[in-house]
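Every protein chain but one is kept in place in this view of the complex.
Let's look at chain A:
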Amino acid sequence: MADIAEIQTGLAEIVEEVAGIDAAEVTPEKSFVDDLDIDSLSMVEIAVQAEDRFGVKIPDDQLAQLKNVSDAVDYIAKNQ
C-alpha cells in the first residue's frame, strides 16, 4: 500500500511519461484539463498505468470525476 506522498510522486511520474509534462509541475491543486492541458485519451493512458502501478480500478465513469491531481491521489489512496 502506497501512502499519499508515494501516490502523488508516482502519479506525477506517470503524467510525465504519458503527457510529457515535467513531474514537478504535477502538483495536487492542478486541474488535469485546465492547468495541465491533458486530453481525455491521455487521461485513459494515465488511468491504465495508475491501475497497474497502484493495483486499483479506475473505470471511465470514475475517471471523469477526477478533476484535480489531488482527486486522483485521494481516489487511489481510498481504493488501492
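As a convention for this text, contacts are C-beta pairs under 8 Å (C-beta built on N, C-alpha and C of every residue); 3 or more make two chains touch, one makes a residue touch a chain; residues count from 1.
The definition used in the following text is that contacts and distances are computed from a predicted model.
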> Can you pick, from "Beta-ketoacyl-[acyl-carrier-protein] synthase III", "Aspartate carbamoyltransferase", "Cytochrome c oxidase subunit 1" or "Electron transfer flavoprotein alpha subunit apoprotein", the UniProt name of the chain not shown?
Replying inline: "Beta-ketoacyl-[acyl-carrier-protein] synthase III"
> Of the listed residues A:Ala2, A:Ala23, A:Val44 or A:Ala77, which contacts the missing chain in the full complex?
Replying inline: A:Val44
> Footprint of the hidden chain on chain A, which residues?
Replying inline: 39-41, 44-45, 47-48, 60, 63
